[in-house]
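Mind looking over this structure? Questions follow.
With one protein chain held back, the other chains of the complex are shown just where they sit.
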Amino acid sequence: MTHPRPSRLDRRTVLQYAGLAGIVGLAGCTTEQAGGDDEADADAPAEDTGPDVYRIGMVNSLTGSLADFGTYNERGVALALEDVNAAGIDGVPLEIIVEDSESLPDAGVSAAQKLVNQDQVPLIIGAVGSGVSTSIYESVIRGTDVVQLSQNSTSASLTEYPGLLRMSPPGGPQVQALADLMAEDGIGSVAVAWVNNDFGQSQRDGFVDAWDGEVAYDSPHDQEQSSYASVVAEMANSGAEAWVFLTYQEQTAAMLDDAYSNAYEAAFYGSDSAKGPSVLEGTPSGALEGMKTIEPSAAIDQANYQDFASRFESAYGEAPTSWSSFAYDCVITAALSIATADGFTGAALGETVRDVTRTPGETVTTFSAAMDVLGDEGDASSIDYDGVSGPIDFDENGDPVGSFQVFEVVDDAYVSRGTRTV
Amino acid sequence: MAVLEYLANGLVFSSIIVLASIGLSLIYSIARFANFAHGDTMTVGAYGAFVGFALIGDLGPSVLGLPVGFYLAVAVGATVAAVVAVLTQRLVYDALEIGAIGLLITSIGVAFVYRAVVILAFGTGNLRYAVPSQRPIPALVPVGVRVTTQEVAIVAVALMLVIGLHLLLRYTLLGRMMRATADNADLAQVTGIRTARITRWTWVIGAGLAGVGGVFLGLYNQVEPRMGFNILLVVFAAVILGGIGSVYGAMLGGFLIGMIDQLTPLLGDVGIPIGTEYSYAIAFVIMVVVLLVRPRGIAGGDPG
Partner (left out) sequence: MSTRARHAFASASETERWVLALLGVVALLLIIGLLAGGIGPAYLLYLLGLSGMYILLSIGLNVQWGYAGLINFSVAAFFGLGAYGTAMLTASNTPLGLSLSPLVGLVVGIALAAVVAVLIAVPTLRLRADYLAIASLGLAEVIRIVIQNQRGLTNGNAGLRGLPLFYAEWPRLGGVVDRLPTVLIHEVTLGPVTLLGLRLGRSVWVGTLNLLVVVGLIAAVYLVVRRLHRSPWGRLLRTIRSDEDLARALGKRTYRRKMEAFVLGSVIMAIAGVYYAHLNLFVTPQNLAPINTFYVWVAVILGGAGSNRGAVFGGFMIIAIREGTRFLGDLLPQTSGVGIAFIDATYATVAANFAATRLLAVGLLIILVIRLRPEGLLPPESELIWPPAREGADE
């Protein structure tokens, strides 16, 4: 049964020589790059010719439990691209490659892998959901020069990553402001309903730390529960004077609707995610009367926001949510960063992305105004872009500045009750 | 007293689960596989009723807080769910000669298809039925029970359907033939029962009940594409608890699971630190414990 060996040896030998030849050949065409362990991005074109389109990436929640935010983002992005590409970035159009995170960390990481390693973008806007954003940062971005700017993440954990920027202010100061407001309103005991994910957990932690009074109820609920009746019943039976909703609009609407159907009475408060058209539409008239929410102060008095809001309304038939504003500002900030950077690479963009949003620099509120100010000579410190979502002004942790606005529901509409800071 | 409130909530939620569990159990007894698309069948029913109600409008007087038009829409939803299920059965399941597990996997694929079509047609947002929201029935509030008439309607309709099914299975020819086919399909065929037709009818009834359950879930909570999938596991737990293949077991299991889910706050009230975030976990653990003691489930049929 034994065969003579030579045939096997031949094949192996041939393979060995082939391999050797390959390596030698490859060695001839390769060079080492100085500063070896830096990961720069591939194919940065030479400065004089420049690319004919600037491509950045975006990880958005097109499907999954956060798909609604994905839609808000898409709208903000669409308006922003209109503004940027009206004249382009020095004539060069901006293009965004969008991938779906499915609202899950795994798929988000996959999406980011594709954008960073396949499409080789130097900047990604991503993602929706603090858990997804941090996963992407940890698995894909960390150790590279790619700039990551999250459009919708409010968990405190992002502050621990200076390299992960975000447009939505961290939830911490916001819930602190909320706790202060409630204390001023004379509330002694509170029931805290928080959504069981990174976002909700972070808001709850911040609130409970900031709250000096009694916490009569403190329980998470799932984002997609089949029934919130037991949550609401428990809150009602806890005897709390006020209910705080640290959750999304759909859950808030479902719970308040249930509270109405059960004739439960309490003072209602919420963070910015618990405010919006879905809450008003999803609850009967008068059910929310007096509910107060706090949100990052959108620049509602500014012309740029009003312009944005009216364009948004005529395009989509409803007022913009803060999420759309954040997405809009992400694109504008990215565009300004590209305009002032020395090259279309992650390292270069990383140098400018913060500075375009903060002082020193002339305050500008639209993309075209910014481009005018920059002219041919300006750099990142020539401008201070104040967006439709607020002054931005990234700090060293990549968090924007937050000042907050209080809203109260009066006759089934949100009425501003002024601003406050922490 | 809080307990009465929880019980009332439990009753309403159980009604929904019972409708879904019966449907699942019926389909299991005839088609012999666990239909993972059952939850999404509920979703189809809910959206069908949404369209139906949009077309029909709120005609007629209000019965228990819901216009007659809404009840018609419920029927529309049930019909849509039944039609979709029968089509799926003819196009997909019928032709397959593989075992129960292959069918189970296929039904997962079918579930994805239902869900994707719903998202493509309606988007991902939450919808509501355009019926007025209500306050609880004033007479009951002092007693500590807070239910609206719409919730009473849910329980009443579920009860009527359950009783109707019982009468159907027990006293009609169709019911007898269904039971015979479920017990032993070959034998039934030998005695002249047209099992293919009976199978079709069982799918219609099973999916129709699921559709009604879906509409009521949408009424009680909200209508969104993942509503059925989210409740599916709990429905399975109910069916297993009651015993796969037994319709009465499914009713009991659905009732118990719905109650357990809504009574979880009691644990906190008596000092056991298990919050409502564990309510599904509790339901499953109880299911497993019951299975340990009684592997067939409470009213389980022949495991063979």
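Annotations for the structure displayed:
A and B label the chains in the order they appear, each numbered from 1.
In the analysis below, contacts are C-beta pairs under 8 Å (C-beta built on N, C-alpha and C of every residue); 3 or more make two chains touch, one makes a residue touch a chain.
Just so it is clear, the model here is predicted, and its values are computed rather than measured.
From the options B:63, B:101 or B:272, the residue with contact to the unseen chain in the full assembly is B:101.
Checked against the full complex, the one of A:68, A:83 or A:102 touching the unshown chain is A:102.
Of the candidate positions B:7, B:51, B:68 or B:117, contact with the hidden chain is made by B:117.
Here the missing chain is touched by one residue of A:110, A:148 or A:227, and it is A:110.
Within the full complex, the residue among B:33, B:201 or B:220 touching the omitted chain is B:33.
Touching the omitted chain from subunit A are residues 1, 3, 7-8, 11, 26, 29-33, 35-40, 42-43, 62-63, 99-100, 102, 104-106, 109-111, 113-114, 116-120, 131, 134-135, 138-139, 142-144, 155, 157, 196-198, 200-202, 220.
On the side of subunit B, touch with the chain left out of the figure occurs at residues 28, 33-34, 92, 95-98, 100-102, 104-106, 108-113, 115-117, 119-121, 124, 233, 236-237, 239-240, 244, 275, 277-278, 280-281, 283-285, 287-289, 291-292, 295, 303.
Criterion: only the chains that are shown with their structure count from here on.
Here the CA centre of subunit A is 38 Å from the CA centre of subunit B.
Residue ranges on subunit B touching subunit A, taken from their complex, read 2, 5-6, 9, 12-13, 119, 123-126, 128, 132-136, 141, 146, 148, 150-151, 217, 220-222, 224, 226-227, 230-231, 234, 261-265, 268-269, 275-277, 279. Residues 63, 65, 67-68, 70-71, 196, 219-222, 224-231, 233-234, 236-237, 250, 253-254, 257, 260-264, 278, 281-284, 287 of subunit A are the ones that touch subunit B when the two sit in their complex.
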